[in-house]
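A single protein chain has been omitted from the complex, and every remaining protein chain is retained in its original position.
On to chain A.
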Amino acid sequence: MRSLRPYVTGAIALAVAAVMFVMPFVFVALQAVKSKSEASRLDFELPEHWLFWDNLVAVFKARDYQLVLAYFNSTLITVVSVTILILLSAMVGYVMQRRKTAWNRVALIALFAGLMMPPAVVPTIGLLQHIGLFKTMTGMILIQVAYNLSFSVLLYRSFIATIPRDLDEAALIDGAKPRQIFFRVVLPLLKPVTVTNIVVQSIAIFNDFTNPLYYLPGKENVTVQLTLYNFQSMYSSQYNLLFMNILLVTIPPLIVFIFFNRQIVAGMTSGGVKG
């Protein structure tokens, strides 16, 4: 009797989880392959005709291939800002952990402020306009770097503590310049936390809605999350296309999740512990 217990609780938990956590995704997938009139009933019936391909093409074609442009923009913002973020935050985390100066306290306070405080949006817009970066990809990328820096630095800082200083000193004795010690010796050793950082930050930046809404208005600058938001009002009578769009937006994080599940979990917990 006792040995059955894990299975019974497990089965109950699975059933509840299936209703709570799987059903909404099944619902999305189901509406995405239906015809317009079938989808408008918003029910759980299987479609009479599976229109996966037709709906996919229709969503991509909508508004002059806006979704294609959006995927391009979102990918560009994500890749470039994550690259800059990794490099800069590893540098800051490294010096912060290794060299104790009065600046560390200042940096730490600034970092915690960055984790907690919401950005002051309108002054930021004013500033971006002033320096000519409002509604530009460059501006959006720099904003993503600035806003996600804190989390990234704290993640690196705690990881660098686990790398022995002896390594730095050995490289120094071998005649390496400070820059070389970092780029040739330390940075390669940071690979596990770098992977965590890349995964967590890419998902956060790809899924970001609020910042593009404020800092990147305009048709030519549209991002994936903004298309979804725009399609919400446009497709209020075409739920099949709306849900096809949701499905498409969910796929990139799903792929990342399948490949990097372990790293995401490690990163979320260690980041949480520091935050």
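We take it that contacts are C-beta pairs under 8 Å (C-beta built on N, C-alpha and C of every residue); 3 or more make two chains touch, one makes a residue touch a chain; residues count from 1.
Convention: contacts and distances are computed from a predicted model.
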Complex member absent from the view - protein name from UniProt, among "Sugar ABC transporter permease", "Vanillate demethylase subunit B", "Pyruvate dehydrogenase E1 component alpha subunit" or "Acetolactate synthase": "Sugar ABC transporter permease"
Candidates A:Thr124, A:Thr196 or A:Asn221 - the one touching the absent chain: A:Thr124
Touch with the omitted chain, as defined above, among A:Leu56, A:Leu108 or A:Ala146: A:Ala146
Option touching the unshown chain, where A:Ser37, A:Thr83, A:Thr162 or A:Thr210 are the choices: A:Thr210
Interface residues of chain A (partner: the chain not displayed): 6-7, 9-11, 13-14, 17, 20-22, 24, 27-28, 41-44, 88-89, 91-92, 94-95, 98-101, 103, 107, 110, 113-127, 129, 142-143, 145-147, 149, 153, 168, 172, 178-179, 181-182, 203, 207, 209-210, 213-214, 224-225, 228-229, 232, 239, 242-243, 246, 249-250, 253-254, 256-257, 261, 264-265, 268-269, 272-273, 275
